[in-house]
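So the structure is just underneath, and the comments pick up after that.
What you see is the complex with one protein chain gone and the rest in place.
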Amino acid sequence: MSTRLATGGRFTDRGKQIGFTFNGRRFTGFQGDTLASALLAGDQLLVGRSFKYHRPRGIVASGAEEPNALVGLGQGARFEPDQRATTTELFDGLVAESQNHWPSLAFDVGEINAKLARFLPAGFYYKTFLWPRAFWKHLYEPVIRRSAGLGKAPHPEVRDADRYEHFHVHTEVLVVGGGIAGLQAARNAARAGAQVLLIEETAHWGGRTPVDGGRIDGREPEAWVAETVAELEAMDNVRLRLRCMGAGVYDHGYVLGYERLTDHKPGAPGPRHRLWRIRARQVVTATGAIERPLSFAGNDVPGVMLASAMRDYVVNYGVAPGDRTVVVTNNDDAYRTAILLKKSGLDVPAILDARPMGGGALMQEARDLGIRVEPARGISKVLGGARVTGVAICDQAGGGSMLEEIACDAVAMSGGWSPVVHLWSHCGGKLTWDADGAFFRPDPSRAPTGADGKPFLIAAGSANGHLGLQEALACADGAGKAAVEALGRGFEESPVPRAETTEEAPLLPVWLMPQGARADLRMKAFLDYQNDVKVSDIQLAAREGYESVEHAKRYTTLGMATDQGKLSNINGLAILSDALGAPIPQTGTTTFRPPYTPISFGAIAGEARDAVFQPLRRTPMQDWHEASNAAWEIVGQWRRPYCYPRPGESRRAAVNREITATRESLGLLDASTLGKILVKGPDAGRFLDMMYTNMMSTLPVGKCRYGLMCNENGFLMDDGVVVRLSEDSWLCHTTSGGADHVHAHMEDWLQCEWWDWKVYTANLTEQYAQIAVVGPNARKLLEKLGGMDVSKEALPFMTWAEGTLADTPARVYRISFSGELSYEIAVPANRGRAFWGKLLDAGAEWNITPYGTEALHVMRAEKGFIMIGDESDGTVIPQDLGLHWAISKKKEDFLGKRAQQRPDMARGDRWQLVGLETLDGSVLPDGAYAIAPGKNANGQRNTQGRVTSTYYSPTLGKGIAMGLVIHGPDRMGEVISFTAEAQDETRDELTTVEAKIVSPVFFDPKGEKQDV
Amino acid sequence: MLILHCPCCGIDAAEIELAPGGEAHLKREGPGSSDAALETYLFTRDNPRGVVLERWRHAYGCGKWFLAARDSVTQEVYGTYAAQTHAPPQEIVDRITARHPGWTGAH
Partner (left out) sequence: MSDVMAPMADARSDGLISVEALPPQGQISLRCELSDDYRTKLGALLGLELPEPLGATREGDRALLWMARDELLLLLPYEQVPEMLERLGSTFEGWFIAITDVSDARAQFRLSGPHLRDVLAKVTPADMSPDAFTPGMVRRSRLAQVAAGYWLQSDTEAQVFVFRSVGEYAFQVLSLAAEPGGEVSYHEA
């Protein structure tokens, strides 16, 4: 059984017991345990069920590569699925549950899939669930969804209890990985004076060398690590971070680091995760190597584990995953596990070495300890279901005939090592096949390159394919020096640390065990544990013609699980290349994509949630709107009052009340969001003549003019009132959503096309609070405030004046978007709130009524004024909207003029603006299409127009609308049919509503009310 | 995530401080131009695999437009230069042709 040893555990503090639960059962572990080591200490071998066949699965690894031990962690607002037990540090009160099982972990209904395994081959989903289409919605999808998937998503109503943040760092050298290679590389770079950031994904420095043994500069690796870390910590130019994973490498030396701050102490103050957004001039990846499983039947039975992981559990946590462990290997390194187990007082009944002659000095050492070594042998199959009970051994060379059964409760396997080349590959680094080590390694001649075209990434140590201790140190030593050289810094020559370690005999690549395994064995030999991809699946895919590795991957799902094929990649590739009869390097490898292991959505979002999910722009009067129970309309990043419902009043009623009050007496609108762009300089008039379709240079000082702005494609982009402030300056009002865009548009043309024109712009949108005072009593209110002559004579329609109103410096524009007598008043934003209050106080006698955007929209629609974004949608030209009067015929040029002469713009059957009135007075549905006879080539009904704005007009007591209709202005009085509401696609008949084409100006067509 | 040197303020700006503006050195075609010339101006873009000359605005910084010569495959930046030019400066052309012998530019 799997137990805690009497002694040992580098990381564990046996004085500190920790209680936790797994599937409701209480366990104890020690401070320093991972969830995996503590479960193993409690003999909990079975930790989950596989994805497809629901096979029992146990812990197979000890780090980030773990494919099986995924658990749901935490509860309520801190529940998170798919957490690896091997990288989860134990804390008191931890609650974990296994995944993908029903109704219980021990008894799982889905296991029946395993019995049907031969009916669930590669590409099963693609082959089976094709037809009939209707079955998808009601049969296939629900079934697949229930039996597939890993962890449960958190409940949609639950809010993550934690906070997250980003951190931007610029450094000269980033070293990813805190093993001996990373430490040595960092030390060399730091000694040369470079700024160095060293990050390590686990909670410990030193990587796996302290477990694997050997000596560095005459000391135990642990001592060397401690000394090196101490030296680095003492240097001002070095920053060290544990629990910070290098997640991804991107263009120009951009690297994401994923720091887990409180995962091991939930609820502690501060952010849970911090996403490091690192800009490094040089990156050293010292990310180590991952041991590969061997592909034999039953290699997924709980109790089968990577040989190196087993060493980790013994040395780091004092946990023995088994009492009797059979070791199976194709290399010398796994002998270290056998020797360690034996020396720890555990039984090692046999070492099965697939190599014909076995290994070297380590084999001798094992034999000297009395361990039985069987060269040229392998495992035919593992015995046992929920846990290992023994192995059937066979000749590696044969088809799997059993020679002998050996009873055991654990199997330690090693198929060799693969460098962790993920970060190297993320940004385009290429790989080369190393035939001796049987792995892909970084090709230094094809490293990722940066902005200067030179490599910015250096792989170091075993991540670069240097698995031996001395080779790894030498490689890392060189990497650190190369990094500072690339920065143009010098360094002092220093010797490479001297390693002592046992020499190893060469590895023999073994991709299938036994070499000629029978079909029944291949169907139980797993490559990808998480996605249940077996040797037989890859072979089938090859037979079916999936020759590209990328296709085979997607067809079989090999390497597509959350572990992204860390264990399965090379083994699967080798099986594929064997089936295709092509060498591995020619078969190639799939693409490595960030992140290295999954990172939390919280970390990606950073602080952007809740109140600061996105910026909410506020006008100077926003607090008044909030206090006045405004309903909101989102306009870009502004939130504008839609209306101000009174207690018990519906929105509809509020809008009608606001309109009626404004039309009959006095309304007040916060128009501060309108864009206000100052354009100034000797060439400003000429410039605005290019920006607007109409003539702005001739606008007299003191006057206002409505203008249209088009893009070079001729389409209407923005509109607003332009004000001539002085001989050389104009103020351009834009739409609320368009201010930043229009300002950028102006700057673009000024800087990039007419750069010799003398014009400056300034976006003054936020300098002013702007308030529209609207209605028949508007003038009376301003006169009451006092300070300016606002009479018809002094301040006629479409003029402006500057002065002081109610002791407030103000610019008053006599412009109207409602058809009423109207003044728009701009005051310094700091005074906006106070001025708003003065208007409210002074206007009380006329029942002054603040109104929102909906009343604004209805009133402008009653007047037939267009709204950018309603009547225009990026495909509409001003001519479509009957705005010819605002398009200068005198000007030789303006933006969009040439494009408006394109044949498509000039054709006669464009949809054009009209007013629409339903025959029954009802309100047309927004966006409804006008139906034309017949169908088009796709069998869709023909259309002849659509509704662009539609409202109930309380002024007229009926529905009014604007729309674009073919030949519309020529069809006044004609009645056409509009689709009534969302149509049921299964029914062919239409519900329609009839509307008459009328003038878009519904109210005061002569404009008498606004010009009084 | 590019870093481009803004020649207008001297900052090495991260991509998230910048706004892209598409292909550089387009010749504006106004009234009087042919339909073919207008089409080229408005719609026909090279989008090459390799050297691109493009417009960027240091939108979150000094607000100025500048031009960049970049390799769309390797992300090598041959240089950034003033928007008020009709072609990249010679030193940038030299750097481009060192990598892409025979490169003659987009237009």
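Which chain is which? They are A and B, in the order written, and residues in each are numbered from 1.
Rule of thumb we're sticking to: a residue touches a chain if its C-beta (ideal position, glycine included) is under 8 Å from a C-beta of that chain, and two chains touch if they have at least 3 such contacts.
On a predicted model such as this, the values are computed, not experimentally measured, just so you know.
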Just to verify: which one of A:19, A:93, A:218 or A:270 makes contact with the chain not shown? A:270
Sole touch to the unshown chain from A:78, A:264, A:446 or A:758: residue A:758
Selected from A:833, A:902, A:967 or A:996 as touching the chain missing from the view: A:833
Touching the hidden chain in the full complex, which residues of chain A are there? Just list them. 163, 165-170, 195, 236, 239, 268-271, 274, 277, 279, 606-608, 611-612, 614-620, 637-638, 678, 680-682, 729, 758, 760, 762, 764-768, 807-808, 828-831, 833-835
Mind pulling the chain B residues that touch the left-out chain? 8-11, 14, 16-17, 59-64
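The definition used in the following text is that only the chains that are shown with their structure count from here on.
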Quick one: chain A and chain B, Cα centre-to-centre, how many Å? 28
Chain B touches which residues of chain A in the complex? 250-254, 279, 428, 449-453, 712-713, 744, 747-748, 751-753, 755, 892-893, 897-899, 901-903
Sites on chain B touched by chain A in the complex: 1-3, 14, 19, 21, 28-33, 35, 38, 41-42, 55, 57, 59, 63-65, 71, 74-77, 83-84, 99
